[in-house]
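Structure incoming, see below.
Note that one protein chain is taken out, while the other chains of the complex remain in position.
Up next is subunit A:
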Amino acid sequence: MDISHFLDVLWLARSPILKGVGVTLSISLLAICCGTLLGVIVGLALTYAKAPLRWIVRGYTDFIRGTPVLVLVLASYYVLGTIGLDLGPFQAGILALAVFCSSHVGEIVRGALQSIPKGQTEAAKAIGLTFPQTFAYVLGPQALRQVLPAWVNTAAEMVKASTLLSIIGVAELLLRTQELISRSFMSLEFYFFAGFLYFTINYAIERFGRYVERKIAVPS
């Protein structure tokens, strides 16, 4: 393996790679944001909603979590089209990832909320807080601290899952890498490099999560 030759090729390929990284980051960011937003709603419904709604949401999370992400991606791209919802590969991919993300975040949020002792709610009620206030100042902040490590994990999973969008033709980092390989035949080098880039993104997410965790840690 000739390093300087690879670096030359890499330099020439900088534009498609950077574009690929950009698309991967946008997919991940959008999927994580939408998925988290939806996931918090799912988590709240799983914890506090009355029976019929709760069952529906429970069915949703169980179904999504039991389905491979790739199947979700393919379904969102090919199946939704047949029922008239014609999404481009980028939108379809983000929809699939966001839905996947929401079911995981929903479970994480439910777990965190249910692990808070009942006495917390009772103490909040006893000083006259309404439920929205109790959630905003007592339950939410405690749940947030619990959710964080698992949420960071899910976020990193989403970055990895974004590679699946290459299958429906979204030109993210993996697809760009494969295109470069098919032209240069330097598969080992380019896969390594792509792997390194994914690692860097996830490492950054993890460091950021740790940082926030430390910031909001409760002294004891």
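We adopt the following convention: a residue touches a chain if its C-beta (ideal position, glycine included) is under 8 Å from a C-beta of that chain, and two chains touch if they have at least 3 such contacts; residues count from 1.
Here, contacts and distances are computed from a predicted model.
Q: Tell me the UniProt protein name of the chain this structure doesn't show, selecting from "NAD(P)/FAD-dependent oxidoreductase", "Polar amino acid transport system ATP-binding protein", "Glycerol kinase" or "Inner-membrane translocator".
A: According to UniProt, the chain not displayed is called "Polar amino acid transport system ATP-binding protein".
Q: Sort through A:I17, A:I64, A:V138 or A:M186 and give me the one touching the missing partner chain.
A: Reading the full complex, the residue touching the unseen chain is A:V138.
Q: May I ask which residue of A:P52, A:G84 or A:G128 touches the chain that does not appear here?
A: In the full complex, the listed residue that touches the missing chain is A:G128.
Q: Please identify, in ascending order, the residues of subunit A that touch the omitted chain?
A: 117, 119-120, 122-131, 133, 137-138, 141-142, 145, 218-220
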